[in-house]
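As you look at this complex, bear in mind that one protein chain is not there, while each of the others sits in place.
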Amino acid sequence: MIEVLRDNWSFLLWGYFPNGPIGGLAMTLLIALASLAITFPFAIAMALARAMGPRWLRVAAATYVTVMRGIPLLMLLLWIYFFLPVALGFPLSPFVTIVIAIVIFQTAYLSEVIRAGIDALPYGQTEAALSLGLRKPVIVAKIILPQALFNVIPGIINQFTSVVKETSLAYVIALAELTYSASLINAQLMVKPLEVYLVLAMFYFVLCFSLSQVADMLDRSISAKRQASPAR
Amino acid sequence: MPKLDFSPIFSADYFPLLASGLKMTLLLFAAGWVFSMLLGMVLTLVRGIPFRPLGWLVAAYVEYQRNIPLLVHLFIWYFGVPQALPHWLNDWINQQNAEAFFAIVAIACYNAAYISEDMRSGLRAIPRVQFEAARAIGFTFVGAMRWIILPQAFRNALPALISQTLIIFKGTSLAAVIGVAELTYQARLIESETFRVFETFSVITIVYLAGTLPLMALGHHVERRGKTRSRA
Partner (left out) sequence: MIRIESISRTFGTFQALADVSGEVRHGEVIVLCGPSGSGKSTLLRTINRLEDVSSGRILFDGQDIADRTVDINRLRRRIGFVFQQYNLFPHLSALQNITIGLTKIRGMKAAEAREKAMDLLARFGLSHRAANMPGQLSGGEQQRVAIVRAIAFDPEVMLFDEPTSALDAEMVGEVLGIMRELAASGMTMMCATHEMGFARNVAERIWFMDKGRIELDATPDVFFGPEAGERAARFLGSLS
């Protein structure tokens, strides 16, 4: 296993860059960060829609979340890969494909995390703001959302960890992120699949475990902060 | 808007593929569910043994499974593990459906980690005094666990377990990547031959939803029942 790592570490980390396209772990992070960045505003919008929107909007959002929770991500990815270019009329690069799939999928899940954060805030917050004379949109933007988002930072990091794991599906559309890169190495070496894929596992483990440790640490310090302030 | 034509999918050529795909998905789901529940229970019980190193072992197992994508686990089991197994065992596995075999193993090991954590939370939610009350009446340790503690732990963990069941069901789709002829695999196959992207994928998506929607409804029902129970 050490030889596999020693011979291929740079390819696994960043592919052919700078002499070619980015790949490996760098590509994985690129996909994950791009997906999360785009998902974020949509997820906030959806969480607000479900928490305080008109009835039709709440039903529509709930349906969306239910469908996304009900189908496998792989199925969604195949939809985007095979059907979307046909519907749009122009081809999509694998990178765009996986990002769109993850964004559509994770908007549902991340919105649930944020909604939980909004619901957990005591209604007294809104009441206090209203009695000061602030208007609803301002209350949401300046009082509700900042607190809700702060409180669910560990949850957001956990979702990001899920996104990192989901990028592995880009293998299916032959995008050279970490998993696909490992499979290329395996195809080359032929006789060491166990070593290659364990090395692959190790990369994910280090990345995801670190993220979840950070999430746990933040969870502890945020909980401590929450104890300090009077609850509802 | 191109004309939609669902007939090829339900024709004699392709409907059997659809049916066998569904059968395989259900097989993966059922076997995966049973084995992950069993393994999950074993892990929880092992964790209860007052011997610290065993607890660390289980914790390490859980972290390993949770921080690595299911797809990578599938690769390790299907491509990697045979390398380390004796010939006779590999031959026997190949006589069964090797792809399905390893898919079930990977799914079971992966989800067992989550299930054991869910059960552990369910146990931890029970106040210690319940155990004392059971012993004070005269239950033995085993009797107290069997009649008083474990039933409550299971009830506490039920929403999480239903959620995990949903994840197991959706996870079966990844087996397509290693060549198991389940629903998603058949979707791609049928689509590639009939060129009816929208129709094929719609049907498969609806089949998935037919499995997941009842599970989600069950989860809601259980959660609502749990909330209205306690009054004091």
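Order of writing sets the chain letters: A and B. Residues in each chain are counted from 1.
Following the convention adopted for this analysis, a contact is a pair of C-beta atoms (placed from the backbone, for glycine too) under 8 Å apart; a residue touches a chain by one contact, two chains touch by 3 or more.
Keep in mind that what you see is a predicted model, and the values were worked out from it rather than measured.
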{"item": "Touching partners, among the displayed chains, of the absent chain", "value": "B"}
{"item": "Given B:20, B:90 or B:152, the one touching the chain that is not displayed", "value": "B:152"}
{"item": "From B:35, B:61, B:79 or B:139, residue that would touch the chain that is not displayed", "value": "B:139"}
{"item": "Residues of chain B (touch criterion as defined above) contacting the omitted chain", "value": "129-130, 132-140, 143, 147-148, 151-152, 155, 229-232"}
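Everything that follows uses one rule, which is that only the chains that are shown with their structure count from here on.
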{"item": "Whole-Å separation of chain centres (CA-atom averages), chain A against chain B", "value": "22"}
{"item": "Chain B-touching residues of chain A, taken from the complex the two chains share", "value": "66-67, 69-75, 78-79, 82-83, 86, 161, 165-166, 168-169, 171-172, 179, 182-183, 186, 191-198, 200-201, 204-205, 207-209, 212"}
{"item": "Chain A contact footprint on chain B (complex, rising order)", "value": "63-64, 66-73, 75-76, 79-81, 83-84, 166, 170-174, 176-177, 184, 187-188, 191, 197-198, 201, 204-205, 208-209, 212-213, 216"}
